[in-house]
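Missing here: one protein chain of the complex. Every other protein chain is in place.
Labels run A, B and C following the written order; every chain starts at residue 1.
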């Protein structure tokens, strides 16, 4: 449904051509300084019209905060917000009326509801994500202020063009010799450095949001080629979350990666998710894949490698959390397509209208938002667990290795 | 937490060395014929000791149904069930007491709870999955009887050894020429046939549960090599769900693939999930990736290809649903590992105990179970939507393409 | 939190002096004709300024529908809506700044959040109920169109003045002789007729919304007396729901009356809830209290009496559902009160501002709304159960009295 989260919840409404899209954010900690600008920044990174790589619709996407804030400080009560739909041109898509667009949500919405919006896919519209981005910006504000948590996403591939030094395996030839255990280190030093230091400002220097000059230029050409061919192309987004406390995640069904995967796979056009070494890690023997422990400078344990992506047993371990999401090539293309009408009649669909030839650059803030929502919700829950347990008298009857030393 | 589902819910308890593991299944439709044997079959496929590829613990894993059934028929009330832990040897793992096992849940459980079971990772034990498998078997029984739904999972890779003709891209060389749009069809005719026809009986003919003789033999060797080296190896499981009605999935946060991904990523040792063309599909232009519609024999629309994996816009479209899950190499290995103790002291851990060198063969019924739980829950919800909407008077004021024709 | 419901959900935001109050209604069946007027009617019944018995604030409370509707028909997607706060006078309450108002939410909001809105009780404002009423009106539209369900609430007491022929026991003297089993029939023929036939139009003929001329006039005097004394007075609202199908309610924790009680006790100022014979019924022996079955004209079973209030074992039985809610006397009064400041300093609080001396007349549409939300949500869930079970092959192996005859 349209609500996400347990203690920190976002509920969204709205589609392409209605009066507005919006969200209610419930459970925001009180006492947080919050302005419309805090939200606007990420909304503006999401909106179309930012470069020639995206759809030419120049939507302003100005956020209007409605409640839950006084004197610039959150009250702990729900924050209502909305963004008006300024560009309402419902007839733009009218040629598609007889045809369900291939791989779009037209057909499935009609199957599910027995009725669909005139624009077709209803809530599968990218505009639906505005509420998520706004909610994520609020969560993120807290996470940064209280924990110094940083969330940075970037484009790691467009079509077959990949960022070097990523967790995308540089070569993964099939059916290799079974004796070959040599691994291509998915976590090259360059990639670990990138994960540790990359900022949003650096990401935004590139129209593709791929933080590597040469690769970004090749991606740009690839996207323009798709655009000129009235075609589309997919890609992947990688995201890192830094400074997350250890202990987040709720076994067994709400493990951290399960909730994170849920969140990411709810973003339109996503078809794949992996955390840490992901699919590639399945090829690496345990003896090499295991992250050895080492004492960190702050006295806590850290790991020398981070194949786990910051999550072990479904619970965060304090290392950087990184993951990758696959976005399929957009279904709406201007090329003609041989397909069938709703009633089964074969025919050729020629779609009009504006669309993005590649969504991954604009998906970056959406991924960051969903990441923030997951961390925020899991943090609240773990704070409940931890503070509640801390009120019990210390356990003294257990073997020392069964309990956390220096329990505060 | 330990409950999964909205209208069809499973709640589980238990870890390795307690009295029993079990589950409560709530929301099972009344009037379903159900016997312990229906559940036992899948439990037995999950349990260790089935071949020399798995751990030698020969647990009987006999299920005891407690409630919710009379005269062999479900009542609609919760079904309690449990499996006794016959093999309780808590001291088997005692050497690990000073060391958190690398990449295991020892460290994170201690961080989360401030306390951990003597066996270490608590609920991260594979034994926790017994409740899931039992619950899944019940869901599956309904799905088969009422809808003819079939769920078949199989091992699609072990380490670098892959089933030919799978949705695992056979070659995915990085940084290819940007003009190269030639795609390696991830959905070869052989793979589509496999998806359409494979049965569990065929899968179980192979100790690896990879339904391809030559590949299975190579996998067997790979696993034995890991075992002999006191090492471990990961792999992937692919699963197909057939005959799922169109319309399942709850936009926007509970899209079908989001809930499915959530379910799969809650299985121990999973690190990656993709549906349909997955990551590979991000490289295929929309013009090739789009699934064109065609009239099926039953009069409904189908698609000529199925890159979408049976889900569009987060809602099932009636085509086969297929997806792949990556399982990391098991963290528990018998090799000595240089690491650190809980207090940071460097040292060498030599783990003892029994463990699987490769979990994917045993993971097959777990994947099937989680798939059944997702389909069952989404089916109940969609039945609510559909039957409730059907009681309204027909809509006559909308353009004909906005409403489902022949609405009953 | 601010979301209510499982499959039909309302989420609300807003307090007294922010930009707007609003709601998102998620899970509304598609294909329902819906206009702003459908919602406005109930909002107007709720708003202040309707008579000299309520607060003089004349708020327009015009609803603005944002999404989820096209061509006047619901799409099945979330319906966003909002009502602007036209009368924003935050300083009106400034004298209370040093004092937590006795029995108001000022103190507890501050304890909970560590911060509170300048107006004091934040979301405890009666304005918060606008979102509920709007959502309830939408639910009610469906319930009426699809099932002919009618929901009518009315004022059954103000202070000690009670509607004759109600389920309020006319005399309940304490410590009566233990041999006295004579009961004052709480369900007099007049009351049953009232429950069966009363309409909202009839209720609205009286400024008190108590549908009995003489009693209403006495209540009016009582309220005016409270007003003139700068005091306040409480009361009760009784509500009947007609034509609810049998089978609604989800044992064991979400029994129909549990969810209904939850809904009603979430309305501001409520302190008591009873269904059917309620507290009075505890005094009636089972032999008299039991509702005997009888064949109804439609062939189904009905009951000759209805002490159960339409719910048995937590599940609706098809009879009229009726219940009563107690609203305490409003905490905000204009009289001076000897109390203490936040810091404990004793003093005298003289509150200003506008307030209702008695809230029950305006509470009527709020009670109706919450009732509609409960029935709608439970109906969706039961439709899921029923339609899902109906797809199984008929059970033939059970004793005939264990299964529903004539199962369609």
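Heads up, the rule we're going with is that a contact is a pair of C-beta atoms (placed from the backbone, for glycine too) under 8 Å apart; a residue touches a chain by one contact, two chains touch by 3 or more.
Only a predicted model underlies this, so the values are computations on that prediction, with no experimental measurement involved.
Between the chain not shown and the residues A:73, A:98 or A:229, the one that touches is A:73. Across the entire complex, the residue among C:42, C:74, C:208 or C:277 in touch with the chain not shown is C:277. One chain of the complex is left out; on chain B, the residues touching it are 1-3, 7, 9, 11-15, 18-22, 24, 26-27, 30-31, 64-70, 73, 75-80, 82, 112-118, 122-123.
By the touch criterion stated above, the residues of chain A touching the omitted chain are 6-7, 27, 29-33, 70-73, 76-77, 142, 145-147, 251, 379-381, 383-389, 391-395, 397-399, 402-403.
Here is the rule we go by: only the chains that are shown with their structure count from here on.
Distance between Cα centroids is largest for the pairing of chain A with C. Here the CA centre of chain B is 44 Å from the CA centre of chain C. Taking each chain's centre as the average of its CA atoms, chain A and chain B sit 23 Å apart. Residue numbers of chain A whose C-beta contacts span two or more other chains: 1-3, 12, 112-118, 122-123.
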